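Shown here: the complex without one of its protein chains, the others still in place.
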């Protein structure tokens, strides 16, 4: 069985495992106060182009979202998200459990539109009874989105501008940041992300690490007492070094000036786009427009049944009674031959089905 | 200036004021343990047709909604509401502040539809990752709704049936319960409401009391420890007697077997429907279909400007650049001549505007 | 039966009832935006000696404490209180329900001591792992305290100084503020309270109103968005006028420049101290030192049994197998003859018991 159902099916890139083994018996202070964390922070600050960027490591994505948003928002404030946003749908109410409403606007291919946002805020602030409605305190975007799509630099700038105007934070969920940034269709760099947001995180879990997310606060945003929040929300890893070692490995530069994090992302995107191209050529329809590692296709149910003996995908949505949209996730761990074999097996199955 | 902008503009029916004065120097224990509260509870239990119904008095509506829902839901559960529901829009995030998501479904003239509810639940429970999404633990309906509309007995039964099937509580917000029950279009009695819901409340604030809402738990639903919640959420009135005295006055029967609460409601509905009928005859359009004390009309902005010198209404929604939907609230305190005068002034203004 | 068990046994001073009746059919906007609230705010600002003081009216004490502390504290912060503080003991966990720890220090006759506070903070901030412990963000004091005692001006100043040093808010719970200020042993004025605290409230419920507490923010403290909190926590009274009318009545000046609020307080204190003096002369022991309306005595259980046919007191604490400490509450509603009669009945009962 080969699984394409998501991008956290394997452990970690082998270099990470080696580094964990090599450093295993070092004694270090806990909670991220060790040399590995410090070096990882340095590497990330450098990528952001700001030696004053504030960097903290957490274990997982939901934990990170709830900790950051709890920090940025006051009790009467909510966060605006596309209705497909992870915080709106797939975190079992973690944001509400912190006391905050997730205010949803309709998504456009997985993205929030600046126009909708503007209209929502205009209406909100024009309302005499605004005080009886949750105050919008932050905007949440994901990059790449849950649908694999990407904000362009102009789109992000437009949202940013609105946030500034209405005195709201802009927070970017980068669970799949690398896959986003290395897409051929992306016109943003990590430095741009840093500059255009107030806080964002660099996802590790889905991008080659065992686990771990690196939260980055723009140096213009206060991070005072953020450490208390990490502890209180249960996100403070005793052996913080494990996070430092992983991000150090992912972001240190090789002789060519490249780093593992982006190499893995770029390779996965390349494979994903190859899969997309070939399946479209084969006559399949895409479900949405994704230029990143998550690919969505409409498949006949009969085909899916055949493939299910050898492959797992994510069921995304029913399309009609004979067809279903599925997500195929390519990851840092996917090999060229995995995609080749998948393509071959799809074609073989199609042939068999049509020859009946 | 005559205000029609809402139904809590005056103090209370004079009989309540008199009763408060008459009992003022009685000494009573606090927190609802006095004879007036006990008698008021008795009167309400009788109307519910169940001497085991559990009744508690709180001060306001938002307080009641958040206290009851916090009691009924576990931390991982949310409440389903029409997107126009008071808890979804106008409580400054009080439900989320208790940790619970308000899951919204599109309203149909202010109401939740059983069909939408069914489909939502079917999809939720069919999802393999349901555990990553907020568990629906209760359904919230308001009666009459924020749009003045009413659930029929059949509609409420259908929702009730779905709640039973999916093991969810059904909670009814009766801020305007009397106006709902006394509408000529209503086919439900208070006893029906009691029997078809798990918990509901009888609104006092908008229905002739100074303040106060009577929460009623069906005797089949546990109310163990509910008292702690009232205290913890800040809703426990030290001089609980004030609530008892008011509900006692509202619900005690006169020689004809009627009670003040419903007399006031019926009169307001009658006036509201008269206003509606006459304005429709005059050629105005209604905005939505309300058979209760809140009436919604589309008025030319020019007319509104003219009327604004003598009247206040609630601005509801812009319709187009020349017209606006407004809410005209008739209440327990509105007199026949208030409505007559309003109609006359509207007609006079229309005439003037058309004569230009 | 005559009850002395607390100070919220009756309705309100008759002048308040009259005023509520007289204004009953006025139409006013809701939520505290009416002329009565505005006038009451003016009167309170004047007493504070600061026309920029920010004043809001809430219904009850627990509600006020939780709303203000939720506003002043960030999620990782707690509030320091004497272990006898109302928020520490008698609010069913309302502060914790807002997410905040109540950090308790031992009380000294119901009061927090500056020395204990200083030592606690010194130790906290010297700890390397402070981030793993709740950050002290505010100090809570009550005046008069739950034990009837009073902070002197010097004591309050000392606590204030420490709060400033450690960047914490000082919040004063004035549920019985009047009884505190009018005690012959008090060396503080309302203006002093205003100047020495960041936020405090003027209790109405126990001081002659039907209900209501007036929160006052020092003008040097931000109150931005506090209105959202009142609504979200369920404390926004629709007919806010009821609060305005009551505080207007309590604080408007008569021809002598006095106001009802303080007249009632002074009279109750005078009666309470007379009761104290006479019972001490009779040979009873006081339980603690209270110079205000709450008086605590150690009574033989046999005496209590005898008195229980005609009187109620609060049981405070068992002293030994034969004696119990009880609280006798004198209030704005207590008459001279009530105290005289009580004294007579106590003496008669003592006589009977000793004559056996």
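For reference, chains read A, B and C in written order, and residue numbers begin at 1 within each chain.
Assume a residue touches a chain if its C-beta (ideal position, glycine included) is under 8 Å from a C-beta of that chain, and two chains touch if they have at least 3 such contacts.
Computed from a predicted model, the values in this text were never measured in an experiment.
Within the complete assembly, C:101 is the residue of C:13, C:45 or C:101 that touches the hidden chain. Contact with the chain that does not appear here is found for just one residue of C:2, C:132 or C:165, C:132.
When the whole complex is considered, the residue among A:92, A:107 or A:218 that touches the unshown chain is A:92. Among the residues C:92, C:183 or C:334, only C:92 touches the chain that is left out of the figure. Counting the whole complex, the residues of chain A in touch with the unshown chain are 1-3, 5-6, 8-12, 14, 17, 20-21, 23-30, 59-64, 66-67, 91-94, 97, 205-206, 210-211, 228, 231-239, 241-242, 333. Within chain C, the residues in touch with the undisplayed chain are 75-76, 78, 89-93, 96-102, 128-129, 131-135, 315. Of the residues in chain B, those that touch the hidden partner chain are 70-71, 74-76, 98-99, 131-132, 135, 225, 227-229, 231-232.
The rule is short, and it goes like this: only the chains that are shown with their structure count from here on.
Taking the mean Cα position of each chain as its centre, C sits at the greatest distance from chain A.
Put simply, the chain closest to the centre of the protein, by Cα centroids, is B.
A rotation of 180 degrees, rounded to the nearest 5, superposes the Cα atoms of chain A on chain B. Measuring from the averaged C-alpha position of chain A to that of chain B gives a distance of 43 Å.
Each of the following residues of chain B touches two or more other chains: 91-93, 97.
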